[in-house]
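Got a structure for you, written out below as structure tokens; questions coming shortly.
Note that one protein chain is taken out, while the other chains of the complex remain in position.
We just call them A and B in the order they show up, numbering each chain from 1.
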Amino acid sequence: MNRRINHQASSQKQLCTPAQHVMSRRRLLGSTAAAGLLGMGGLGGLVQPLIADELSQSNKQVLFIWIDGGMSQLESWDPKPNTKFGGPFRSIQTTLPGIRISELMPKTAEIMHLLALDRGVTTVDNSHSAGVPRIQRGDPKDRGVIYPYFGSAVAKLMGQGNSPLPPYIWVKPGSGGFKYQDAGFLGPRYGALAIGDGQPPPNLLLPEALSHDDNAARNRLRNFANAQYAAGRNPTFGEAQSFVFDSAQALMNRQSLFSDPDPADVELYGDTELGRDMLIGRKMLEAGVRFVKVNSYGWDTHGDNFNGHASLMPRFDQAFSAVVLDLEQRGMLDNTLVIAMSEFGRTPRINGHIGRDHWPEAWSIVMTGTGIRRGVVIGETNKTGTFVENDAHDIGDFFHTWFTALGINSLETEYLNNGQPLPIAHDDCKPIKELLT
Amino acid sequence: MTSLRISSGLAIILTVALCAPAPARGVELHTAIDRLIEDSADGMFAPPATDQEFLRRLFLDLTGEIPAPSDVTEFVANSAANKRTVMIDRLLQDDRYPRRMAELFNVMLMERRGTDPAWKRFLVDSFKTNRHWDSMVKTIIEPDLTNENEQGAGYFLTKRLEKYGQNPTDYPGLASDIGRLFMGVDLACAQCHDHLFVDDYSQADFQGMYAFVNNTFIRSDTEFPAIGQKVMKKPLEFQSVFEEEMFTTGPRIPGGAELEVPEYDSEHEFAVAPDPQSKAPGVPAFNPLHYLATTLPTASNLRFQSNFVNRLWASMMGNGLVWPLDLHHSDNPATHPELLSLLASEFAQHDFDIKWLVRELALTKVYQRSSILQTPTDNVQKAEAEYRVFREKALSSEQLMWSILKATGAESRYPIELEDEPKLEASLPTTIDQVQEHFIASFANPPREPEDEFAPSVRGSLFLMNSELVQSWVNVGGNNATEQLLKISDNKEVISSLYITVLSRAPTTVELKQMREFLVSHPDRPDAIAQLVWALLSCNEFLINH
Partner (left out) sequence: MPLTFDTTETITPTTQRLSARFTPCGKYLITGGFEGLLYRWSLIGDERTELSVIKGHHGWVEAIGFHPTESRVYSGDSWGGLACHDYSEENPTTLWSREFAHDGWLRAITVGADGSWLASCGKDHSVQCWKTKNGKLTQRLVGHETDVYSLVVHSESQSLVSGDAHGKVIAWNRKKGVPERKFDASELFLQHRLQDVGGVKCMAFAPDGKTLFVGGTRPKGGGNVQGVPLIIGFDWDSGEEVFQRELGVVGDVYVHEMQFHSNGYLMAVTSGNPGTGQLLFVDTNAAVKEGESEESELPYRNNKLSNCHSISLHPDGQQFAVTTTSKGSNGNGRRLDKDGNYVGNHSPIYLMQPSNVANEKQ
């Protein structure tokens, strides 16, 4: 029996739990030729292919700093010292008059004039397992597909530009390799190449016995063979296969991305795992990678939150301020969108383990770079930091904002997923004008 | 041709029943297939594939590896008119056919979740004895545990009951996978409500499937993977997240009749009582899995037939008639509906004989067509969609492994089972299973992602370019291909031998010239030959099944 459900009617009720909506990107609708599914060749993936070409010429890049676990906004961007929930720490002056941040971020206080801060963020999910993907996907409306993470989205919308390197690189502690999952329905090509623990991907190094000349020669032979094969054939498979060899070679050509860092840089960024990864991130951006995500783990301070943040924050402070200043001094900040955020903030209420729990109700997101106004603070929480006063922003608003900053019309651009047009950011949200130039 | 849409679940059955064309008496299936393709095509057909291309394609599809040079030369030299048919029959009887089919079905059914020796044995034995598809599915759902060759079949279910990561036991996933892989319907999005976009898939359909599996568990009393069932005492209750009304269902396959859940008193709950000593869980008197095993894989379940023939068609022809393979529904019709129903009904009439169907598909002109368009102005996508030109296909990690080992002559280095204990310090693999792991790590999809698309990866390229393993195969040593080629002094002969070994054909004049130039100019001959081997191994022609 056909039962048509009115989707609109459901908007008040909570839909199925996220676990039930986790499904392979392969659950696509409608019939299509296999070539369309490959998502190759740029065309056919966006409703307006001409826009795709324009964007791919863009030189804009993204540095997305993901602070996994939930950085405490009360111990960072939005301190409420000497209040009931404010915790033990003081606040300090910044280079923006009247704006104070936690004493735990002295270096960032010096560059506040370069940053845009929104203290009025309210989101929906207070769990890591569902919350992290939801935030990184922009928490779009449920349309029965798995949306791509921000990095995969940008990789798709803007391509890799002039760089032969993969468009989406993820620098993180732990395992490296090729992470498909971020790409959602866009397909594995738009997944992330992860650099784990600062290590190059497996098999990156040319075999010792082979010289660069040898390598060039054998690849010329390979290319010759490919040209012979291509005659009279559908180019799609051949191009895709060649493309991955080219990407591999591009990575191999940039061994320096993985070599030991300059001691001066280590001192600047800090001799920590985040310092290491932020530095690799900067190098990736210099090499022209379109989207670099840098992860920091260990922020879920349900217990011992204050001693925890006392050592976590300064190390973040050093690496973050270092990379922003570094990009600025290298003339890269005008073309790079820099974002630093978590999946939520932390509770004002202090639990028995002297910790803070998850708090999506009122937290902060920081950004700077291309298209973003510098030295602005918008959004406000109340005196005790429990809730946002006046208008709050959801992650969908930020996705609109960031796409706009990158030169993408977030309100009109859509993915074309095998005949199903899909907005790139939540329909009900819009760009935050006060953050944009 | 009319189609009555009475109810979503039954629609497809009725639609097909009214339109399935019966093949004219005396016309074999492969001929009927070609006729239907030709009737619906609109443009120039590519000619038959060359002997070399056909042979390579056939070997890869039926034995899982490229042909040997001798296979190629003999086949090309053979002037018999029916040589292709003879070759098909020969390969269907080859020892490697069961291995290849087991690998193909392992990937299709397990989607890289893992491997188990008893499961492998079940698959290999099934294809060795040409176990028919209905019997395979029945055995997977309800294996005869006293039969050594069937014992591992339960792995399909047990592996999906294992928890991964922080997630609870994924009963919904198992219910969905039975639908996807055996009936071509993906009901995952109909768990909490009727499917939002596919009218044919209702929540009742999902819940009916769910009722078969939500009382299952992994047995702890067997050495091989096996399923037990708890007593199901009442039908499943469910409710849409959008509406208040409560429904109930017993176990039910989509389009099928609901199984009533009887009430037994506690004395009669079990047909075979549990044994506390051996920890055998017993068999409940009300046995949903038994019902599933006897009603799902049957001639009356059209979805069961359509699903298989579509998947086998996709595997051999490069694309499903229905795409995606697990989303058959009335708003997603086949590109060639008559063809699909013909295949389905013929398959059923031949008692789901897999080998017969493989043979019929291989005998078609469609299958034997060239992958090169003769008219460059033709729209190649349209030509492919109409099967006027043959599509390229991906090679699985397994096909790549066997083919690369064969092409480089390194196969003999890896016994299937080691006699002695492997050296612990060895960083390179010593058994074929270990080599397999490298290939899976480099080329396969992550677990739970179907492998039915062409998806080359950077890690695969890096593996081919720089890994110690591949280098050990292409560099001179262990009597491999490079070493053999080194013994030949005549450059032309070297190149010809190289091409036939790696690409299963003779080189063209242009290729001879280019390769000869390279050989001559390179100072180190062993090195040069190794690079030539590598280059052909890494080129598109080798890495793609065309």
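Simple rule for what comes next: a residue touches a chain if its C-beta (ideal position, glycine included) is under 8 Å from a C-beta of that chain, and two chains touch if they have at least 3 such contacts.
Small disclaimer: the values here were computed from a predicted structure and weren't measured.
Engineer: Mind giving the shown chains that are in contact with the missing chain?
Structural biologist: A
Engineer: Among A:301, A:401 or A:417, which residue is in contact with the omitted chain in the full complex?
Structural biologist: Going through A:301, A:401 or A:417 one by one, A:301 is the residue touching the chain not shown.
Engineer: In the whole complex, not just what's shown, which of A:230, A:310, A:325 or A:411 touches the removed chain?
Structural biologist: Of all options in A:230, A:310, A:325 or A:411, contact with the hidden chain holds for A:310.
Engineer: Looking at the whole complex, which of A:181, A:272 or A:342 touches the chain that is not displayed?
Structural biologist: The one listed residue touching the chain not shown is A:272.
Engineer: Tell me, which residues in subunit A touch the chain that this view leaves out?
Structural biologist: 69, 81-90, 103, 126-127, 173, 272-274, 296-304, 307-308, 310-312, 315-316, 347-355, 357-361, 386-387
As a convention for this text, only the chains that are shown with their structure count from here on.
Engineer: Once you find the CA centre of subunit A and the CA centre of subunit B, what distance in Å lies between them?
Structural biologist: 36
Engineer: Give the list of subunit A residues in touch with subunit B in this complex.
Structural biologist: Those in contact with subunit B are residues 1-5, 7, 9-10, 13-16, 19-21, 23-24, 26-35, 37-38, 129, 144, 166, 177-178, 180-181, 187-189, 193, 201-207, 209, 214-215, 217-219, 221-222, 224-226, 228-234, 237-238, 240-245, 247-249, 251-252.
Engineer: Give every residue of subunit B touching subunit A within the complex, in rising order.
Structural biologist: It comes out as residues 7-8, 166-167, 172, 186, 188-189, 191-194, 196-199, 202, 240-242, 318-319, 322-324, 326-327, 331-335, 371-374, 376, 380-381, 384-385, 389, 391-392, 445-446, 448-450, 453-463, 465-468, 471, 475, 508, 510-511, 514-515, 518, 522, 527, 531-532, 534-536, 538-541, 543-544, 546.
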